[in-house]
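Below you'll find the structure I mean.
Removed: one protein chain of the complex. Kept in place: all other protein chains.
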Amino acid sequence: MSVLVDEDTRVVVQGITGGEGKFHTEQMLEYGTDVVAGAVPGKGGQEVAGVPVYDTVSRAAREEDADASVLFVPPAFAADALFEALDAPLDLVVAITEGIPTQDMSRVYRRQQETDTYLVGPNCPGVITPGEAKLGILPGNIFSGGSVGLISRSGTLTYQVVDNLTERGLGQSTAIGIGGDPIIGTDFIDALELFNADSETDAVVMCGEIGGEDEEDAAAYIDQHVDTPVVGFIAGRTAPPGKRMGHAGAIVSGSGTGTAESKINALEAAGVPVGDTPEEVADNVSDLL
Amino acid sequence: MSVLVDEDTRVVVQGITGGEGKFHTEQMLEYGTDVVAGAVPGKGGQEVAGVPVYDTVSRAAREEDADASVLFVPPAFAADALFEALDAPLDLVVAITEGIPTQDMSRVYRRQQETDTYLVGPNCPGVITPGEAKLGILPGNIFSGGSVGLISRSGTLTYQVVDNLTERGLGQSTAIGIGGDPIIGTDFIDALELFNADSETDAVVMCGEIGGEDEEDAAAYIDQHVDTPVVGFIAGRTAPPGKRMGHAGAIVSGSGTGTAESKINALEAAGVPVGDTPEEVADNVSDLL
Amino acid sequence: MRLHEYQAKEVFAEAGIPVPDAELARTVEEAVAAAEEIGYPVAIKAQVHVGGRGKAGGIELVENETEAREAADRILGMDLKGFHVDRVLVEDAVNFVNEVYVGVTMDRGVGRPVAMVSSRGGVNIEEVAEEDPDAIAREHIDPAFGMHDFQARKAVYDAGLDRDVAGDVASILTTLYDLWEERDGADAEINPLMVTADDEVIAADAVFNIDGDALFRQPDLAELEDEAAEDDLEAKANEYGFDYVRLDGNVGIIGNGAGLVMTTLDLVDYYGGAPANFLDIGGGAKAERVANALDMVFSDENVDAVVFNIFGGITRGDEVANGINSALEQFDDIPKPVIVRLAGTKAEEGMEILNTDLVQVEATLEDAVQAAVAAAEEVDS
Partner (left out) sequence: MRLHEYQAKEVFAEAGIPVPDAELARTVEEAVAAAEEIGYPVAIKAQVHVGGRGKAGGIELVENETEAREAADRILGMDLKGFHVDRVLVEDAVNFVNEVYVGVTMDRGVGRPVAMVSSRGGVNIEEVAEEDPDAIAREHIDPAFGMHDFQARKAVYDAGLDRDVAGDVASILTTLYDLWEERDGADAEINPLMVTADDEVIAADAVFNIDGDALFRQPDLAELEDEAAEDDLEAKANEYGFDYVRLDGNVGIIGNGAGLVMTTLDLVDYYGGAPANFLDIGGGAKAERVANALDMVFSDENVDAVVFNIFGGITRGDEVANGINSALEQFDDIPKPVIVRLAGTKAEEGMEILNTDLVQVEATLEDAVQAAVAAAEEVDS
């Protein structure tokens, strides 16, 4: 089992004709993902990596019976492409694009909340169910199938943690990169809900970072609703207030909210062991299983 | 019993300090309506007809425990006032104002559909439950308590029909003026649903008119979902295409949709007898009860 | 409120939609001068609010001065489906290979705007809608967000337009929608939007109707209103602030409230008469308004008798009765017989006030209408 994506997921790549779109389409196909169409306005009728391109997402979805998309559209056009995916409608949209203006995402999020579409990202590495499908840019080779669910705000940190898990023989059910932006679709709570309901996920790793209060909210949710054991990690303990640490969302506000300390305390209070290093995270998972 | 309003309804008058607001507040109070507050920006602290005025609807609702409003705000400010009422939030908003721009109403309607607030109107005479409460400008004296529910797109036509009913001793449970605009909150179907669920409404009169397809939709709804007998009337049989007959919504389109004929046929096909004159409507009700 | 083609094109052009070179002309000389300046061939187009102007002879394509003069002379002053033509638009005739349709209107059934595109432009779109609804791509717009760019593209591609012009048409549709939204449009249409051999697009016709209820915040468009009014009586109704529609019959009708007035019209028809007009004096009318209403209906030479039907809610029967009395007392001879029915607020007082030397009073709606129909028949015969 898995959450969000599996071997039956039929994927449209939005922005398939761009450099990144094309490269990662090939990578996704190679991993076994069922990429059935691309969508780029004005490029309908073309083919990329053997995949037919349509002018609109709705037509791509209709003609190829797609249910998910992955988005490599440049930031200036990404919000429009997201609205298009929500309208198609698709069940899942994974937005890889980094640098979407926050107000654009606020409007997308407003609309997405009214729909039944899962939005993952933006500014995320994607979603992978090892051995079945990956939607995004995650390097497939480091993942291995298993029963650990992974939720992370960061891409390469995810790889690091997965590497530590895989090294100990702890395979993954699904890994979800929820993204490093201030406003994202699927958040920790949404992802925890999915994993908690998944019979084949036996433990969940959540990699948080400074900024916002999502980890604190997740801790409260875990305390109330999550039976599956959860292990945590928080990046940014050394980040000074007021400085954006790469991710648009990774910033400790001037008034001191969003600190690593607050998140670690909240998680620990909810019974979630928080590792000091990625290795310790893997140790903690190992202890639970 | 009754629908939408009764003696426990606690009413805020939006625009209470204007000429119409003040006059009809007095009329509503006289009828026994529990008008508990007025709301007009910048007029907080005043009193109108013994009713305290607040600067915002939310404060009026909070301080006076109100659950409904009736709106006498001029068209240019009405949409904003409606958004304010939806936000307060109130259970019921009755918008009397005529002449609200259609695009404003489209936005209000978009928002209202997401809320739990009933919106009646705009451009309507209001709602009355005889002997209990009236919200609006309906002349209370022509109504009498009873078991006939009334739904109408028009004000004075309502009075005419009520007069014919009352003459025959057919009292009313509640009368709802749904309004003559192209975009309205509560439509025939919404009102029919309320009356159908009301144990003390034994028959429903619906007064439609040319324009739009609400009556046709209502006919289909009646056919499928309404057990309470329904009697109809349609104004505008003689209206030529392309001319607006007073109400913004009362227009037979150039392509011929929205005609009286189409509405009458639809209703009759759904088993709803449609009277040729208001007197005949009363006769038809009489026959049913 | 309906704009004329030339007014709509000015508004569209200002927003960046390409339109042909054109000039308005009120005389044959002006028309010829305009044609010379623009260069032949030009189209000479009657500026009246009538659909199907082409078929009705209101549009002509001319190649030279002689033809221009003849066409202008014929069209200016002609009667087009009941409308007098006093202006023509002289316009560069566009060489096109294709005609498409784009439009925006409010879909009242869902309470949302709808944008439409069809590859079958240049013909009556309502006929297309009936014959082959799938030939029109429709995209409902969320009024909270406005039209998303993808929706314009989707409509254009769903309509099957060529990829070579899709981008330009989508961008014109976006402009049209934004204009419709900003300027409180009721209907905005370009039909046809012509496509030239080198894939340029240009609006060869333009419809822009404005929501009359929103004119208060569109002052520049409101100024155009007078220019667009056509019928003297309807202009008078505007001045008095009445909802008024002129019809073909001979029974004049005055009442309060749109539904009740429509019902009165219907009853006139039901009892064998023919309504001359719809006139709603609205709620709470005072004496002067009552007098104005009578003036309106008396001014209509087709009217043979008048039925005055009031059901008072806010409107008071006594005020109406006083208004009727004082309006009629001015006349030595009452121009047309007036039948009055008052009900509702202060109706009894009103009935007593009414001067029965001047008017005939009836107790019910049905009786009043029947009396008016009979009176009109008598005058007419």
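We just call them A, B and C in the order they show up, numbering each chain from 1.
Everything below uses one rule, namely that a residue touches a chain if its C-beta (ideal position, glycine included) is under 8 Å from a C-beta of that chain, and two chains touch if they have at least 3 such contacts.
The shown structure was predicted, so the numbers you read here are calculated from the model rather than taken from an experiment.
Interchain touches from the omitted chain, evaluated on the whole complex, reach A, B, C.
Of the candidate positions A:R10, A:R59 or A:H247, contact with the unshown chain belongs to A:H247. The missing chain, though absent from the display, is touched by one residue of A:G15, A:G212 or A:G232; that residue is A:G212.
The chain omitted from view is touched by exactly one of A:G99, A:G169 or A:G271, namely A:G99.
Checked against the hidden chain, the listed residues A:G18, A:P89 or A:P139 yield one contact partner: A:P139. Residues of chain B in contact with the chain left out of this view: 41-42, 44-45, 55-59, 77, 80-81, 83-84, 87, 107, 111. Residues of chain C in contact with the chain left out of this view: 142, 144-145.
In the full complex, chain A contacts the hidden chain through residues 75-76, 99-107, 109-111, 125, 137-139, 141-142, 152-160, 163, 180, 182-183, 207, 209-214, 217, 235-240, 243-250, 254-255, 260, 276-279.
We adopt the following convention: only the chains that are shown with their structure count from here on.
Taken as a graph of touching chains, this assembly forms an open line, each chain in contact only with its neighbours along the path.
Among the other chains, C has the CA centre that is most remote from the centre of chain A. Annotation: 49 Å between the Cα-based centres of chain A and chain B.
Mean C-alpha positions place chain B and chain C at a centre distance of 28 Å.
Averaging Cα coordinates per chain places chain A and chain C 55 Å apart. Looking at chain B, no residue sits in touch with two or more other chains. Multi-chain contact residues of chain C (touching two or more other chains) are listed as 142.
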